[in-house]
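A protein chain is absent from this complex, but the other protein chains hold their places.
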Amino acid sequence: MQLTDFKTVAAKYKVIFFDAFGVLKNSEGLLPGIEHTFDWLKENGKDFYVLTNDASRSPQELAESYYKQNFYAIPPERIISSGMLAREYLDLKVSSGTVAYLGTEKSAHYLETTGLKTLPISQVDLKDVADINALVLLDDEGFDWNTDLTKTVNLLRKRNIPVIVANTDSTYPVSKTRIAIAIGAVARMIETIVGKQFIQFGKPDAQLFMFAYERLENAPQISKSDVLMVGDTLRTDILGGNKFGLDTVLVLTGNTQPQDAEVLIRSTGIIPTYVCKSVVIR
Amino acid sequence: MQLTDFKTVAAKYKVIFFDAFGVLKNSEGLLPGIEHTFDWLKENGKDFYVLTNDASRSPQELAESYYKQNFYAIPPERIISSGMLAREYLDLKVSSGTVAYLGTEKSAHYLETTGLKTLPISQVDLKDVADINALVLLDDEGFDWNTDLTKTVNLLRKRNIPVIVANTDSTYPVSKTRIAIAIGAVARMIETIVGKQFIQFGKPDAQLFMFAYERLENAPQISKSDVLMVGDTLRTDILGGNKFGLDTVLVLTGNTQPQDAEVLIRSTGIIPTYVCKSVVIR
Amino acid sequence: MQLTDFKTVAAKYKVIFFDAFGVLKNSEGLLPGIEHTFDWLKENGKDFYVLTNDASRSPQELAESYYKQNFYAIPPERIISSGMLAREYLDLKVSSGTVAYLGTEKSAHYLETTGLKTLPISQVDLKDVADINALVLLDDEGFDWNTDLTKTVNLLRKRNIPVIVANTDSTYPVSKTRIAIAIGAVARMIETIVGKQFIQFGKPDAQLFMFAYERLENAPQISKSDVLMVGDTLRTDILGGNKFGLDTVLVLTGNTQPQDAEVLIRSTGIIPTYVCKSVVIR
Partner (left out) sequence: MQLTDFKTVAAKYKVIFFDAFGVLKNSEGLLPGIEHTFDWLKENGKDFYVLTNDASRSPQELAESYYKQNFYAIPPERIISSGMLAREYLDLKVSSGTVAYLGTEKSAHYLETTGLKTLPISQVDLKDVADINALVLLDDEGFDWNTDLTKTVNLLRKRNIPVIVANTDSTYPVSKTRIAIAIGAVARMIETIVGKQFIQFGKPDAQLFMFAYERLENAPQISKSDVLMVGDTLRTDILGGNKFGLDTVLVLTGNTQPQDAEVLIRSTGIIPTYVCKSVVIR
């Protein structure tokens, strides 16, 4: 497996799509030196977007989390999250009533602006569910798994409503050595139990890439071959980028350990165009 | 779909294997009149066993739960539970150290008699796991899902140990209209997350049927064609009974609603030898 | 379940996306009277596209198959096929070498125009595969399953190359009572055997919808809420249309039998906006 320098690769493209976690930041915060990469992008006229399977916060809040670390290169309008797809779905497809949700109040707040009422599963009364027209799985936090997951199953037995999963990840890292179960894994458990087909948003699905691609400032002059997708996870970032027709970079600062990369590429058949150690340009 | 009278069917066999939940009892307690069925079995010299995917209590405790309802026909030695298979596994395959578990203290107590130390996941210190030689998933109660399931995932990333699932069911009924998520569904979520293969005990697996079959009093004279399996669930009781070579009865007092039986038999291809309304003989 | 008249529904939208098989035609040819529907669309200034999981022929050839039946309303530029996505992938992502394929020569011919050499699996020499840079699964016809599927498995053990599946369907109808196995089902078997992740194009994936949506003549004025997706299959047409944010119509002239529709909608949780008997307007 040949490692390529990220700057050399990035220089060939007009637009870079970045995954956030494992690429720009990790469980300890921003990658040291990441600001140099964004300085370089600016100096060289490269456009960029951050594509994230994160529905726990709005793009505004995600950007603010960077600002708090004194990193100001990524404004909200550069962030494309799977939560935005969930919100678009509700806008287009659910015109009235209440949207039940699993997640924090903050994550639901972002959906509320669509005009629909939101209600945490914990406050749903199973005897009075006629008004609930959709269920959204947003985040693994903000509810009691023991009682609220069982309540979710019973709600779905009473109401045949669309279920939106706004983060398809199974786990996320919480420290150098520990991971936590993400809402995507919980969603698949519930989906199997109730035997229904949920609507899943997030990489590797094409819709997130499309959302970013449509926003490209000078779209007419930009083709898919001008765009590079950078990620740390083969099954989401690289598979999704490849399928959308983009060239792809696997970086080794997140989910994929340097010593495992070659074996994983061979065993999954998910082949990045390039492998780079990190996006940090020094 | 032709309904047959249970007494007429049972008269043709020497031994009856019963599932417990949905067949002898439901969320409201014992089926009214169930004692007549066991009187009839006794009068007619029919042997019987109760085969249950229940690892939350010992056979002794399961029998006592019947006694408390003034029903004395089912002694502990007639009860074959998936917990017994978990216990046999630990007896044969794990000779020392600590067995971590998800479930109630009571469920673990039954395993403890094997000589191994048991420890609830909540008390596991992830920094000191060298002594943990197995993990057993016993029951959906007795632990906090939010913290203990994530702890379980991290334990399995640190220790490559056998994981035993002592109840393969996905859900169980808690009232006429509500169900709860069983440990089997949780087990499959964890299995997918860690990418490992767990050891699952319980119907439809042949091992539970074998355990009962080996205990038949007059084994030499009894062949599989003398045994009838009775259950309320196609995918566990009927599939498992059929595969083990037994004739099978689907009853309509539990998981399978009368109006759905025909469609389910056709759509799953799991075909009971007979369908009876109930095992209650009046 | 309430049936709605198709004309009444269609009148509310500016653009209609049609699935082909089971909606416009079936195993016996075009639906009698289908021309009236397209006359009505023209008279009322409705735009339309045909979205099909068919990679066995080019859009040109698909259009010609309508012409041969004296139906001239659907020109090639109105047809969006999963084969077009496969072709775009090869254009963007495979720049040189040979593309091996399973399918007819005709289906491969459409890919050839990308400048790559194509080679049927039957002619691949497993001792000389260094030049093969991609594999495309196009059609269930045109090869010997016994020998060529095993050859495919061995090719994928020797070469870690992208595998593109250009039709995700499992089966297709060949007469009123018979179905045939489609390449999608074969692809999933091979994928499981080799343990790799293939790149699958076709409904319900968003990419096919996007291809059509991008081609809308007056795109600036058309939003997703102006587009109606019409299909006969819940898991492809309706799930995909819903997820893309479109209103959807399930028709009962194809895969979904009138007597099964209500049960299927409830059991899958895939909910069309409307159910119509047929798209034929009389």
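Per-chain residue numbering starts at 1, and chain names A, B and C are given in the order in which the chains are listed.
As a working rule, contacts are C-beta pairs under 8 Å (C-beta built on N, C-alpha and C of every residue); 3 or more make two chains touch, one makes a residue touch a chain.
For clarity, every value in this text was computed on a predicted model and none was experimentally measured.
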Practice task
Over the full complex, note down every shown chain the hidden chain is touching.
Solution key: B, C
Handout entry: Touching residue (missing chain; options C:30, C:119, C:149 or C:281)
Key = C:149
Handout entry: Chain not shown: contacting residue from B:30, B:199 or B:281
Key = B:199
Fill in the blank from the handout: By the document's definition of touch, the residue of C:119, C:185, C:222 or C:281 touching the omitted chain is C:185
Fill in the blank from the handout: chain C residues touching the chain left out here are 126, 144-146, 149-150, 153-154, 157, 170-171, 177-181, 185-186, 188-189, 192-193
Problem - Residue ranges of chain B at the interface with the undisplayed chain - result: 88-89, 92-93, 156, 160-163, 194-199, 201, 205-207, 210, 224-225, 235, 239, 242-247, 265-271
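By definition in this document, only the chains that are shown with their structure count from here on.
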Practice task
Would you mind checking which chain's C-alpha centre is most distant from the centre of chain C?
Solution key: B
Problem - Central chain (by mean CA position) - result: A
Practice task
Quick one: name the chains whose C-beta contact count is the highest of any pair.
Solution key: A-C
Practice task
Give, as an integer number of Å, the spacing between the C-alpha centres of chain C and chain B.
Solution key: 44
Exercise for the section: For chain B, write out the residues touching at least two other chains, lowest number first. Expected result: none
